[in-house]
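Dropping a structure here in structure tokens format, bear with me for questions.
Heads up, one of the protein chains got dropped from this complex, but the rest are sitting where they should.
Going by the order they are written in, the chains are A and B; count residues from 1 in each one.
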Amino acid sequence: MFSDFVTILDLVGVAVFAATGSLVASRKEMDLIGFGMMATFTGIGGGTLRDVILDRPVFWIADQRYLLVCLTIAVLLFFFASHVQKRYVVLIWSDAIGLAAFAVLGAEIAQSSGASPMVAIVLGMITATFGGLARDLVAGEPPLLLKQEIYATAALVSATVYIITVDNTDIAPILAACIAIGIGFSIRAGAILFRWTLPRYRQRAGRNYK
Amino acid sequence: MFSDFVTILDLVGVAVFAATGSLVASRKEMDLIGFGMMATFTGIGGGTLRDVILDRPVFWIADQRYLLVCLTIAVLLFFFASHVQKRYVVLIWSDAIGLAAFAVLGAEIAQSSGASPMVAIVLGMITATFGGLARDLVAGEPPLLLKQEIYATAALVSATVYIITVDNTDIAPILAACIAIGIGFSIRAGAILFRWTLPRYRQRAGRNYK
Partner (left out) sequence: MFSDFVTILDLVGVAVFAATGSLVASRKEMDLIGFGMMATFTGIGGGTLRDVILDRPVFWIADQRYLLVCLTIAVLLFFFASHVQKRYVVLIWSDAIGLAAFAVLGAEIAQSSGASPMVAIVLGMITATFGGLARDLVAGEPPLLLKQEIYATAALVSATVYIITVDNTDIAPILAACIAIGIGFSIRAGAILFRWTLPRYRQRAGRNYK
């Protein structure tokens, strides 16, 4: 049953990242094939890197549903994205859902492959951020990862909460995953709504003179 | 005999992509080592990603000829590219040959590794487009993949024609591969010569008001 939950989580994460890839394709006014490619590699990029690093079979090779989800979303958004009023808002929030979900998923898969907690958390962050990073680099957009507001931190918190909870409590993994995703998503939501930031390198300059 | 054909196709694809990498190196006025690096990772990039995703041994590790081809082409173009009159034209057409050949090759290798038709077609597109995408990203050029004219579509058609033909007809795989490469190359050729495009996202804006 937990493995069903993991698969659903994976499909949801792939779907929302595929949507962000398609929306970037719409900003760049690509054709349908461009939408399909941006959707696919944004959707499956993070998990592919995770599986390659863990030397697991890449998840979308054996199970066609992942590609079908990406391509369906690409087609839908190609024809209907223009009906969406605020596409960038949809992009940002979809990305936030995918970020939190993939962080937990990556950490879970890494840990069940035998990785230590720290390695699992790092692989959760890689899974969560790589698809979006590749999307932004290919499209020539400034990476969300490097923007002022909190971004990777949300993935870090999601993965860390999940790993600590399943390692140290009796809470069921599904519940732990939901809590961890909720916390990570809330942090990213706060960053989007209230422009939450962490202290940046420069802001510390004054302190040197105290 | 078909495996010989596959190897030859691979060497041709690696060679033409290595040439495109070298030509981008010439546009950036790199030194000989820069030519060698651009030729090598453009030539072997797509196939490397394909093999890593399929968890096959990476093709150029066991067989030195692939690296030799890349390095030979880099040296030749470093010394003789300035004699080529229209280097960008040679780049574009070499890229078109490699695109069609690698799409069929990637699809064939994926299918013979047990991938389903849809997964095989996607891996064909990945094999065909990744080397050129990496080349353009590293060199800071606008990716051919994102230009107006049809590009990835040619790879999609090549891979799809090949997979459908070998799965559903008695046509020999070599012949199917030649037909598929011919069709994909013709589509890309049309795009280069006549600026063929697919309808883009923006062009649909008017339709919303119909």
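Basically, a contact is a pair of C-beta atoms (placed from the backbone, for glycine too) under 8 Å apart; a residue touches a chain by one contact, two chains touch by 3 or more.
Just so we're clear, the structure is a prediction, and the values are computed from it rather than from any experiment.
Enquirer: Touching the left-out chain: which of A:Leu11, A:Leu54, A:Val84 or A:Ala189?
Expert: A:Leu54
Enquirer: May I ask which residue of A:Leu68, A:Ile171 or A:Leu198 touches the chain that does not appear here?
Expert: Answer from the full complex: A:Leu198 touches the omitted chain.
Enquirer: List the subunit B residues touching the unshown chain?
Expert: Output for subunit B: 25-26, 28-35, 37, 40, 48, 52, 55, 57-58, 60-61, 64, 67-68, 78-79, 81-83, 137-140.
Enquirer: Could you list which residues of subunit A touch the chain missing from the display?
Expert: 52-55, 115-116, 118-119, 122, 125, 129, 133, 137, 142-143, 145-146, 150, 152-153, 156, 197-202, 204-205, 208
Keep this in mind: only the chains that are shown with their structure count from here on.
Enquirer: Since subunit A and subunit B share one sequence, what rotation angle in degrees maps the C-alpha trace of one onto the other, as a multiple of 5?
Expert: About 120 degrees of rotation relates the two copies.
Enquirer: Whole-Å distance, subunit A centre to subunit B centre, using C-alpha means?
Expert: 29
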